[in-house]
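Report on the following structure.
For this depiction, one protein chain was excluded, whereas all remaining protein chains were kept in their positions.
Right, chain A next:
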Amino acid sequence: MAKVLMKGNEAVGKAAIEAGCKYFFGYPITPQNEIPEYMAKELPNNDGVFVQAESEVSAINMIYGGAGCGARVMTSSSSPGIALKQEGITYIAGAELPAVIVNMMRGGPGLGGIQPSQADYFMSTRGGGNGDYRTPVYAPATVQEAVDMVMEAFEVADYYRTPVMVVADGMIGQMMEPVEFKAPKKRDLPKKDWATTGTNGERKPNIINSLFLDPQALEDHCFKLDRKYKEIEENEVKYEMYKTEDAELVFVAYGTTSRIVKNTVEALREQGIKAGLIRPITLWPFPHKAFNEIPAAKNLLVVEMSTGQMIDDVKIANEGRLPVDFFGRTGGMIPTPGEIMDKAMEVIGGAK
């Protein structure tokens, strides 16, 4: 398929339909409204159904019901809306159902603002709902990656029977870029024989449930989930190493921020400073092993559109080996290459 110029949010909607998503339940919130709008327009033409729910809570529970039927389902929202959806996400994780949830992050806390932000890192990677669960989290840096990851998310969701999040920010949702829709590598997906599709009198009833009143049974269930999460950590980690072979100053940044940092790396290299970038593509599982692949590194500098959330994972991955510094803008402010460069100079100076 040839490349087409599309707005990020609409491209996400198209990617979902291309991936076989026929059901979208959502609720409007800026800056992701073009996703439900696209689905409302296109799903009926693709033998699918769009329903605008009365709230984010209701939308995610519609997803829970639809996922229980074995269908490919998706919802999208932005930060305060995703906070509301956490209730449903923990149920979907607990009941082991596949679903895709897109978050076009905006500034918070509370109502916050509507400009791009990365302040939902904790909420996404720590399991914002109750209980022992994780969700795979993809963090695209371009509209093309958003498309690829939405498609991949459906495969991962079905393969592991888990909700999967695609976490971008308002910038990616609102920008236009050329994209191509290529089907991801097909996985050997398990049969959905657990789905509530009616027994038709031919099998025992299926029950979709996350309630285990016997604590031993719940512990067994949590350990079973944990084994699945270990498998995901083993197999699904994705990251990019950018000019890190000889890098002495290694940035860590994801999503939109990573694009700005790449420009900064170039600018620093023009000045003879060996800079590089580790870009986590999956925020969970976090690419801990990437931090074993930076032989020349003397400093780590984390850059985020938050007051510092991923820095915790970077410190865990780094295990105290290198000094870790941080630069962040938040509330919808986007860091500039210039100010990142200033921070880089300060960090290098401090290390000398």
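Please note the rule applied: a residue touches a chain if its C-beta (ideal position, glycine included) is under 8 Å from a C-beta of that chain, and two chains touch if they have at least 3 such contacts; residues count from 1.
Operating definition for what follows: contacts and distances are computed from a predicted model.
Can you work out the missing subunit's protein name as recorded in UniProt? Choose among "NADH-quinone oxidoreductase subunit B", "Thiamine pyrophosphate-dependent enzyme", "Peptidase u62 modulator of DNA gyrase" or "Sodium:proton antiporter".
Going by its UniProt entry, the chain not pictured is "Thiamine pyrophosphate-dependent enzyme".
Which of A:G110, A:G201 or A:G320 sits in contact with the chain that's absent?
Here the residue in touch with the unshown chain is A:G201.
Per the definition of touch given earlier, which of A:N46, A:N209, A:N292 or A:T307 contacts the omitted chain?
A:N209
In the full complex, which residues of chain A touch the absent chain?
22-23, 25, 49, 51, 53-55, 57-59, 61-69, 71, 73, 87-88, 91, 95, 196-202, 205-211
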